[in-house]
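Structure record follows, encoded as structure tokens.
Apart from one protein chain that is not included, each protein chain of the complex appears where it belongs.
Our next item is chain A:
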Amino acid sequence: MGNKQTIFTDEQFEAYQDCTFFTRKEILRLHGRFHELAPHLVPMDYTNEPDIRLPPTLTVTMPELKENPFRQRIVEVFSEDGQGNLSFNDFVDMFSALCEMAPRELKAIYAFKIYDFNGDNFLCKEDLEKTLNRLTKGELTPEEVSLVCSKAIEEADLDGDSKLSFSDFENMISKAPDFLSTFHIRI
């Protein structure tokens, strides 16, 4: 009566604060954003851990993700079932990994998974071509795309198997100083 509706218990706040890079206020704000996406589906009261998952068609409409060419892949990588259905846990996890306090290793792991379209734990030429096409939205000719991808593999491939494993990718990322600032979504 008269006091604020409790959205999370203190226990839950502690858990979220330990498992993500967010403070209490930010977690409440994230809940607000999650609720906004589907007000009739997402309950305000999360104290009994309801298992509500939002389909990717809703989450990719967020202004932070709307213009991102990899929005579908991001949502798939962070969802539990791999199809892009995000629960609130996954939602918070996603923005925690993409926030500015997340360390480089964590971001590199998730970036690798996002760019790995066929999910074989290697970035092969097809993965790179898909990435490039999404980046440039078809402005380059197919020969140029093929040339750029083979050059990229040539540059980063350390063990000579003409595809990029996670260690190749990680090594290349460590030499790119802008990675931390570009692989970052502010919410």
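The working rule: a contact is a pair of C-beta atoms (placed from the backbone, for glycine too) under 8 Å apart; a residue touches a chain by one contact, two chains touch by 3 or more; residues count from 1.
The working rule: contacts and distances are computed from a predicted model.
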{"item": "Omitted chain (choose from \"Transmembrane channel-like protein\", \"OTU deubiquitinase with linear linkage specificity b\", \"Structure-specific endonuclease subunit SLX4\" or \"Exocyst subunit Exo70 family protein\") - UniProt protein name", "value": "\"Transmembrane channel-like protein\""}
{"item": "From A:7, A:37 or A:140, residue that would touch the chain that is not displayed", "value": "A:140"}
{"item": "Footprint left on chain A by the chain that the document does not show", "value": "15, 17-21, 23, 63-64, 66-70, 77, 80-82, 89-90, 92-93, 96-98, 102-106, 108-111, 113, 115, 119-121, 128, 131-132, 135-137, 139-140, 144, 147-148, 151-156, 158-161, 165-167, 169-179, 181-186"}
